[in-house]
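Only one protein chain is missing; all other protein chains are in place.
Chains here go by letter, A, B, C, D and E, matching the order in which they are written, and residues are numbered from 1 within each.
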Amino acid sequence: MNVHYLFSLIAVVALCLIAFVGVEWLGLQALFGVVLPYAAVLTFVVAFWYRVWSWARSPVPFRIPTTCGQQKSLPWINAAKIDNPTTTGAVIVRMLLEIFCFRSLFRNTHMSFHETGTGVRITYRWEIWLWVFAMAFHYSFLVVLLRHMRFFFEPVPMVIQLLENLDSFFRIEWMSSVVGIGLPGVFVSGLVLLAAVTFLFLRRLLSPKIRYISLAADYFPLFLIMAIALTGIMMRYFLKTDIVGVKSLVWGLVTLQPALPETVGSLFYVHLFLVTVLLVYFPFSKLMHMGGVFLSPTRNLTTDTRARRHVNPWNYPVKVHTYEEYEDDFREKMIDAGLPVEKEQE
Amino acid sequence: MKITTLLQQQRTAILKKWFDSVADAYPLETSRFLKTQQDPFANPVGNAMTSGLEGLLEEFAKGAEREKLIRLLDPIIRIRAVQDFSPSQAVGFIFNLKKIIRDFINNIANAQVAQDDLARLEAEIDAAGLLAFDIYMGCRERLYDIKANQERTKVFKAFKRAGLVTEPSEDDPGLTVSNIS
Amino acid sequence: MLELAVKGSKKYWLLVLALAGVAGIGFLVYLKQFSFGLGITGLSRDVTWGFYIAQFTFLVGVAAGGVMVVLPYYLHDYKKFGKITILGEFLAVAAISMCLMFIIADLGQPMRALNVLLYPTPRSMLFWDMIVLNGYLFLNIFVGWIVLEAERNGVAPPKWVKPFIFLSIPWAFGIHTVTAWLYCGLPGRGFWLTAILAPRFLASAFASGPAFLILLCFLIRKFTKFDPGKEAIQTVAKIVTYALIANVFFFVCEVFVAMYSNIPEHLTHLQYLFFGIHGHGVLVPWMWLAMILLVLAIVLLVNPNTRANETTLGIACAMLFAGAWIDKGLGLIAGGFVPNPFHQVNEYVPTPMEAMITIGVWAAGFLVLTILYKIAVGVKEEVTV
Amino acid sequence: MADLPKAAELIKIDHKPKAKGWMETPVNIRPGMYCYAANPKSLDYMGFPNVREWNPLDQDWKLPNNWKEILFEGIRERLGRFRSFKIFMDICVRCGACADKCHFFIGTGDPKNMPVLRAELLRSVYRNDFTMAGKILGKIAGARPMTLDVLKEWWYYFFQCTECRRCSVFCPYGIDTAEITIMGRELLNLLGLNIDWIATPVANCFRMGNHLGIQPHAFKDMLDFFEDDIEELTGLRMGVQYNKKGADILFITPSGDVFADPGTYTCMGYMMLFYYLKQEYGLDVTWSTYASEGGNFGFFTSHETMKRLNAKMYAEAKRLGVKWILGGECGHMWRVITQYMDTMNGPADFLEVPKNPITGTVFENARSTKMVHISEFTADLIRHKKLRLDPSRNDNLKVTFHDSCNPSRGMGLLDEPRYVIQNVCNNFCDMPPNTIRENTFCCGSGSGLNAGENMEQRMAGGLPRANAVKYVQEKHGVNMLATICAVDRAALPDLMKYWVPGVAVTGLHELVANALILPGEKERETDLRQEPLPGMEDGTDE
Amino acid sequence: MNDKKWIIAGLLLFTVVVLSPVLWNAFKTPTPPEPVLSAKAKAAGYCVLAKDQMKAGHMQILDVWRDAVVRQGERVYKSTNGKEFNMSLSSGENSCIGCHTSKVEFCDKCHNYTSVRPYCWDCHNAPKEAM
Partner (left out) sequence: MKNSRRSFIKIAGLAALGIGSKPVLNAFAMAEEHGAGAKAATHVGEKALAAKQWGMVIDTRKLEKESDFAPIIAACHDAHNVPNMKEKRHEIKWIWQEDYKHVFAEMESKYLNERVEKLPLLVLCNHCENPSCVRACPTQATFKRADGIVMMDFHRCIGCRFCMAACPYGSRSFNFQDPRPFIDSKKFNPEFPTRMRGVVEKCNFCSERLAVGKLPACVEASKGAIVFGDLEDPASDVRKMLKSNYTIRRKPALGTSPAVYYIV
């Protein structure tokens, strides 16, 4: 059986416990609130540089873009300007579409077999859900991230406030006997993030194909992000924490004058520690696709290789079979067959 | 109870069992891969079979016609003939149905079925199995035919037309077509 | 299949851009309404629903009308409609999208729209309307998409969509019935308080929806390689004819009851609409125009020659659509609120801003329609090569 | 111990082993699914390392003792040289979007044929020995050590990828499994682990100019034979020119067109087209016996080998002093030309920017490589109405078009061939949209897998393509599958024979030549295949 | 192909974005808000809940209150120390704003600090202060 996800789940639960025990029983607020966050950000930035730089160091010897549409050739043939880009501008548009709209994933299809009267037919259904949830996941994550900037800036920038207003546009105010949600206003992005990450997890779990290819390294970030979202949601809507205290802690960090507020609960430290772990984990894992997608040579190059020469920095001479050698091998036969030769036979 | 009635009543259950038995016959890796989910046929290999088996069972319930059986069996067997199967695996799944139906009669449905009725059905299944074997062999023969003929039809024909087919000599550093086998 | 929507001719993109532009302007005006409040509309304390809700009501009809091509195809296996059922379904999708947009535009507190879900209130007809509209939207997108994709792949649609198809048929009747019940269950609004309102709505829906579909078919035939088929169009035209006659008949019944019984509660609204009362009567010319259009449409449709002639058929359908739009989109709502419970007359005239938002929503709806039809027609062209 | 298991139960236990992950599942090399090991003579001739006799089915592959070192050094070197390799090793998130895009996975159902898993075979080793996470976390990070079993798995599955790049179209990061397969094969070549269907053509091509090893005089003889056939058909001799210095254009086509049906008809098509252009417009086209191969099996071996074979094109063009090069219908040849040739063996500044002297069209898109695809060339001619055509000669055909992987996903050559077909045939229809253009399915035999011994693999891999053909056959009565790739012309007839009997395969220029009205030709009674033209059936019935 | 400068530019941009909070704020003086208690509140010396609990959870109490007041007609809150309160956010005897008389001095300080913009004030509190 596939125990990858169990392992990852245990790892994330353990991380939560570490932070909880560390703060609640050992009183290590300073470690979890100051030392680790600083270390994590430093690691994140340095390791991110290191990884991207290690890619950048390797040259791009050949221009091998995937062409997903008609080439620009004869003037009267409509070229797919974006999917087969020949100009830098078009490449930028292609990259923007990839990065912001997940263009390629949007094409996703699902193959299935059908019995027809005369045999088997393979069909391809447009499969949008992975795209939908991937978009939902990334964008809600981004919004959640930006929203947290209210803790990092004073006064809070207008754009962040605008974003908050949009995010909490729909008032979800629901009072029941068990839970009451009303104030503070519900941010949709947090719920979408949790829903999307859950979908991505269930997909790995329930689709046999995806389960088969999934590794512990695939489940771990999902659980980690799920836990981050959950702790955040718990703090905001149910168990409450003193956000003035949270902001003063964060403010201390960003002004490089760390100070520990007293009234911030352990749940916050769990949340913070998980984020810390995510930051450290990020540059060493597949999450680096964030940086890598920019460098993907099948997408970020123009396709006009026949019109503009691409230079390979390490191009080296190779041994070839020259025409002279060739003619030496076959001169006699060539002359017999009436083929022209460079050197007449002696 | 008439056996055809049984087949119609227990269609879903019998089909399920039959699917499972087919999944068992897959090579280890794929089989395991299939077993991890409720619908063992979300995989391309199995996918092709779902409706095929359903159609076959329907045919047996009605009293099979040879032409129709061939039409139903051909697409399944044609795929299995190039996949990872021994001949017995490729066609054997049909015979599994006999045991499944007997089990149903004895254990689950607890139904009384006329012996000659059952015998007739089993004979039909046997016939279908043999048909499947015919198809399988036809496919394999076609395959070997293609294998055997491809060089002749492509290379040698052209070379012969040009009168170029000669035995390669040992010391000739050049390599000739005969190496490309 | 969505890729069919992003690959199109210049004309197509021009249309898309134009519609998006108009919708965008509408949205900007809506932002004004959002920040100021519904005060920018012509609504008042007495006429609390206006253009938005009227459009919504009319469009529910257009959406429900789609069932007139779905039903014969799926229930009676009427093969000729096979080519246009998807057009009916996608028309419904676009119409329902417009309905939902109009409802949102009409809310004083749109950000609280989710309260309808958070506090489900089965005794409120609006709650049920929310259910049926969203359900119908889902059913049509879902069924339309799956059937179309199966058609594109050249396989039979999966068996499990059948129940959804069958469900969508009564559901279509449901959306307009519930919409009628929004009005006809209200005490003290004599104009609406009539049991025949739902049937009347349905009749007008089954006339105006398919009539619009006929017009769309003409457009599609003109601008694409897909031909919905003359015979199919003629059959739809027959449906339109009978539905229109039923609609007018129901209306005559209403008028009879009001006039003959002479009960002021019921009569005054009709008087206001067709003759005006206390010197107020902005709608009088409109209502008469609607009547003339509908009668002329009947004449053209009932006559087999003019019905068979596609030019006159087109004219008849356009007249019908316009007439029904005035009837439902102008008269019905305002007529119900005037005179008010105090028997005073405060008239309603939409403001330019209100009209712009309305046009914006229509444009957005047509944008949805254009994209969906582009896909549907693209598949049809592919399949019938 | 009360009940002994029954026999049936025992069998069941045998059938259901404890499920393991793919890493623990050893490879099972199966006849019919692999190609024979490379002939040592071929490898030796090319100077490849670790040449020896070995058999994939043997336990012992006779590897050099330091094979792991060689391999790791090879990986290290390539990580430093190819950003694509490095990035594709690092950024896959295993979303699975590629899984059911691969024709081999669809056809065989073998999970290791999912592109993601094929790449993971290599990635798992990369993680283990080249990343920090893998070194620390090991299996948890998805790493596994290099073993002989892993090596066998690489060999088995990297030669079950046709480098068609269909997965790359759908990958959100553009990960191109072909690039990974190319690296995998390069690495395997370091250990002498190639297949013969690739290695021997490479050696042939290196020495004799073409994969078949057709020697120059034989090459000429074969084209002469086509001349005879054409003469029989039209009453005209084409007068093919070889190695002619100072010609306008050098023409290079895959040698498959010269020796194998139905490519031979395409070859005749080129000859007839050039004859027409020579007679009508005086265009001077020469063929070359030295650069008598457009295809490049070196591409399936290593970048270096590809370069060694490819060098001949420019060298020959330079020697002959032509203005520019015209390329025939081939798949991977055009990928090499488009994405590698100019970089590896350019700049071709001794040639002119290709300009069609007949229409005046300058092929701006080939400004640097100086090499034009013949379907671009012909489309241009037809567009300018420079060819006299009688499409009704192809009226017995219902044609569909198979986009070959490399021209479609490597260069985007999609509409030109369709334009040509639609002008030379009256009956054309496309296959379903998800199986054509950039979504096209491989023939199942590309990248050097067009051998005989792996027929099952080829038939299974070609299933999706065949299935789409079958669809249009049933729906529109299609009986001819046109394509612009020599491997396709060699592989698809077999595929059709197995899955879609009744559909033949043709090259684009066979159709062109059928429709082309040559100046001074006699009335044709048959097409190039010597089958009666439509309307001529009675006449030839003797 | 020289793309290193682009990559470095991208990395620099990335770094600046990631570190922007620090770069922007480094060595600024921390400005934790200090809500001003009115004389009345100071004098009373107690609130509905303990200070810490009010800090974190006053919004929940307001949620419960508004439901109870409007829908149940319950308008009195009895805290654990036995004190009774008028459950009203508007000013008035024994209500929130009745005691914390200045929204600006008491509520807004923390709300602005943490970018919280409750819509309570659309209806409650005095119109002049809201404007």
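Throughout what follows, a residue touches a chain if its C-beta (ideal position, glycine included) is under 8 Å from a C-beta of that chain, and two chains touch if they have at least 3 such contacts.
Predicted model only: the values in this text are computed from it and were never measured.
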Discussion item. Using the document's definition of touch, tell me which of C:Leu43, C:Leu133, C:Ala297 or C:Leu367 contacts the absent chain.
Written reply: C:Leu43
Worksheet item: With respect to the chain omitted from the figure, which of C:Ala63, C:Ala95 or C:Met130 is a touching residue?
Response: C:Met130
Worksheet, complete the sentence: Cross-chain touch to the chain not pictured, restricted to C:Asn134, C:Ser261, C:Gln344 or C:Thr384, is C:Gln344
Fill in: Given A:Gln29, A:Thr123, A:Ser189 or A:Ser214, the one touching the chain that is not displayed
A:Gln29
Worksheet item: So that we can see where the missing chain sits, which residues of chain C does it touch?
Response: 36-39, 41-46, 48-49, 103, 106-110, 112-113, 115-116, 118-119, 121, 123-127, 130, 182-183, 186-189, 264-265, 336-337, 340-344, 346
Worksheet item: Which residues does chain E use to touch the chain missing from this display?
Response: 49-50, 52-53, 56-57, 60-61, 64-66, 68, 70-80, 87-92, 95, 97, 119, 122-128, 130-131
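Keep in mind that, in the parts below, only the chains that are shown with their structure count from here on.
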Worksheet entry | Chains touching both chain C and chain D | A
Worksheet, complete the sentence: When centres are defined as mean Cα positions, the distance from chain C to chain E in whole Å is 47
Worksheet entry | Centre-to-centre distance between chain D and chain B (centres being mean Cα positions), rounded to whole Å | 31
Worksheet entry | Residues within chain C bordering two or more other chains | 153-154
Discussion item. According to the definition already given, which pairs of chains are in contact?
Written reply: A-B, A-C, A-D, A-E, B-D, C-D
Discussion item. Could you list, by residue number, the parts of chain E that touch chain A in their complex?
Written reply: 1, 3-4, 7-8, 10-11, 14-15, 18-19, 21-22, 24-33, 52, 55-57, 59-60, 62-64, 66-67, 110, 112-120
Discussion item. So in the complex, the part of chain D that touches chain C is made up of which residues?
Written reply: 429-430, 432-433, 471, 475-476
Item to complete: Would you tell me which residues of chain B are touching chain A in their complex?
Response: 33-34, 36-37, 42-44, 47-48, 50-52, 54-55, 71, 74-76, 79
